[in-house]
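Here the complex is missing one protein chain, while the rest keep their positions.
Each chain carries a letter (A and B) given by its place in the written order, and its residues are counted from 1.
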Amino acid sequence: MKKLSLILSIMITLLSIILSGCTIGNQQNLEVSKISVAEQFGLAYAPLQVMKELKLLEKNLPGVEVTWKQLGNTAAIREAMVAKEVDIGFMAIPPFLIGWDKGMDWRIFSGLSKSPVGLVVNNPHIKSIKDFTGKDRIAVPQPGSVQHILLSMACEREFGEPERLDNQLITLAHPDGMNALFSKNDITAHFTAPPYLTKELEVEGMHQILSGSEAMGKDFTFIVGVSTSNFHDKNTKAYKAFIKSLNEAMAYMKQNREATQILLSKAYEMSEEEIEKYMTLEGVSYDNSVAGVPEFAEFMKRNGYISKTPQSINEILWEDVNDEK
Amino acid sequence: MMKNKKLFWSFLIILFWQVISMSGTFSSLILPSPYMVIKAFLESIMRGELLNETMYSLIIILEGLFIGTFFAFLLALASIRYKIMEDFVETLIAIAHPLPGIALLPLIILWFGTGRTSVVFVIIHSALWPILLNTTTGFRTIPRIFTDVGHNLGVRGIHLISTIYIPASMPFIISGLRIGWARAWRALISAEMIFGAVGGKGGLGWYIFKQRVFMDTAGMFAALIIIVIIGMLVEDLLFERLEANTIEKWGMTVK
Partner (left out) sequence: MNDFLKAVSISKTYLNENKKLKVLEDISFSIGKGEILCILGASGCGKSTLLRVIGGFERIDKGEILICGNKVLKPSADMVMIFQDYNQLFPWMTVLENVLFPLKVNKIGASAMQRIEISIEYLKLVGLEDFKNYYPHQLSGGMKQRAAIARGLALKPSVLLMDEPFGSLDAITRSNLQNELLDIWRKTEVTIVFVTHDINEALALGDNIIVMDKTPGRIKERIKNFQERPRNRRSDEFLDLYEKIYSMLDVQI
């Protein structure tokens, strides 16, 4: 009996420590001048590099303490936002929708970039996704990624069954996927985005059989910016300042092409030529409009990736989003 | 008695967990309640998905362990038979044993790609060296009296190994198998989390990764429950039984 009460008292103590410790964590988030932003690596995130280099946020919100985090995948960004370690995150639309569906309190506040994505194959005999045999393996960055959803969309169109190729997908990070595609051992196809897409298409024998807009039937925003409700509601000043800075960065990129290229070539450790080639690539654009959310949501609901679609677009977009119809 | 204690503590931990999740301190995306986890667990079992992935993992680990154990014994035999092999095997163990299977993954991907072969290779690597190390140690520290008696009674060659060396080294062999299993099981889950199919089977590790991507935290916990259950079954049923039927029955446990 003595033992039991000892155990119980230890547990109660632990419980109170855990519960109290977390309220402290929450309070820290209330500080106005702190922003934590999470992004991933890649040229699709270029406006954020411009924003960083030109210190636009610091200009618009003097005294701000901004933390930039570069995380390896969308799941990590999402988890960091659940854990209230990150206020603003950048990702593709499907992972955002999955989080929203699971009850994450967040909405899109801006588009960031449009980018071509494409399915590259290393076998000249494959001309369309109809030519894949059961032996062909297709690499995508993650299940539930925009590439995976786009391939499912194409399968729905071609075969009437979106999950047709699901058993042939393997998950590889972009660079691994590219190497695997070149080695021709493991995989026949790789669904990827620039710069890997352009690098792959430069190699002889590789060709693209499907683009993102073909799969979806229209253009869509590749990367969007997402903010937690907590940050949007409680740090309105910082939230507004961030949007303002982001828009300024995009405007700067349009007006100062060369300066942007120099800046980006430093940030990405790539040559200016490479940067230029990418920036002028067909389908690449940086603007704050958001396109494709309803299409993704509808498709993903229909195929069980999410359990519901938003009643109105305002459920998932903040008030000041440039919603491109 | 031991089992009751474990049950008691498990119950207390689950109670504690339920209280924390009911307090609302953490979002259910971070810490789903035991109820949600059990629901996800049962749903996944009903769909057959979790069981399929578990079977996939178990078959792959058995395959890897089987091959690993086979080669461990082969090398151990060679090393007691030939002095030159003993030195070679010792060097091999010194090089390979400290290398975690997961650290080798990038290299294994280069050599074998990202398919099933690579996972099997990681398991073989994880299991082979501890089993080999323990078996050779067992063979080497076998009491001289057993081999003397064996020689005296006319036991020769391969017979000496199967009837004397192996049973006499049983405590070492079992502990090698235990370590090999534990390492292989961990390596398997980690390797599966790194590569697998999207719709096809990829094992328990892959299942966890997939639930992560789709933000199904309760589903991740459900897979963890399976991992814990398998770990306990193997430990309590398999190894404890094996010990009870061999070294404990023989009075060979190290006191």
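The rule is short, and it goes like this: contacts are C-beta pairs under 8 Å (C-beta built on N, C-alpha and C of every residue); 3 or more make two chains touch, one makes a residue touch a chain.
This is a predicted model, so every value here is computed, not measured.
Partners of the chain left out, restricted to shown chains and counted across the full complex, are B.
Contact with the undisplayed chain is limited, among B:155, B:182, B:224 or B:242, to B:155. Across B:168, B:204 or B:222, the residue that sits in touch with the chain not pictured is B:168.
Remark: the residues of chain B touching the chain excluded from display are 143, 145-146, 148-149, 151-155, 159, 163-164, 167-168, 170, 246, 249-252.
Here is the rule we use: only the chains that are shown with their structure count from here on.
We define each chain's centre as the mean of its Cα atoms; on that basis chain A and chain B are separated by 37 Å.
Within the complex formed with chain B, the chain A residues making contact are 7, 11, 14-15, 18-19, 22-23, 74-75, 78-79, 82-83, 95, 98-99, 101-104, 140, 142-145, 148, 163, 166-172, 176, 180, 183, 185-186, 305. Touching chain A in their complex are the following residues of chain B: 12, 16, 19-20, 23, 25-30, 109, 113-115, 195-200, 209-210, 212-216.
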